[in-house]
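With one protein chain withheld, the remaining protein chains of the complex are depicted in position.
== chain A ==
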Amino acid sequence: MVDVLFFAELQEDAGSDQVRIEADGLSVNELKTKLLSSYELTNLDQAMIAVNEEYSREETVLKSDDVVAFIPPVSGG
């Protein structure tokens, strides 16, 4: 199982800030496909990805207890 974090617009679309989902051994890209089958996440493809608090690529393969965060374009400052 991995923890998936949503922020900003994605959090509102998902209706939740965090979900735990079976994705051990899947790539981030495969996780996205899985999420899109359950949630209406219009802008998921615009989000950057962080695995365990570091920016990561879509090919990254996930392991148990990883924390995957979808980072919509940022607007701090």
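Following the convention adopted for this analysis, contacts are C-beta pairs under 8 Å (C-beta built on N, C-alpha and C of every residue); 3 or more make two chains touch, one makes a residue touch a chain; residues count from 1.
Heads up, the rule we're going with is that contacts and distances are computed from a predicted model.
**Q** Given the choices "Molybdopterin synthase catalytic subunit", "Transglutaminase family protein", "Urea ABC transporter substrate-binding protein" or "Response regulatory domain-containing protein", state the protein name listed in UniProt for the chain not shown.
**A** In UniProt, the chain that is not shown appears as "Molybdopterin synthase catalytic subunit".
**Q** Provide the residue numbers of chain A that touch the chain removed from this figure.
**A** 5, 7-9, 11-12, 45-50, 53-58, 69, 71-77
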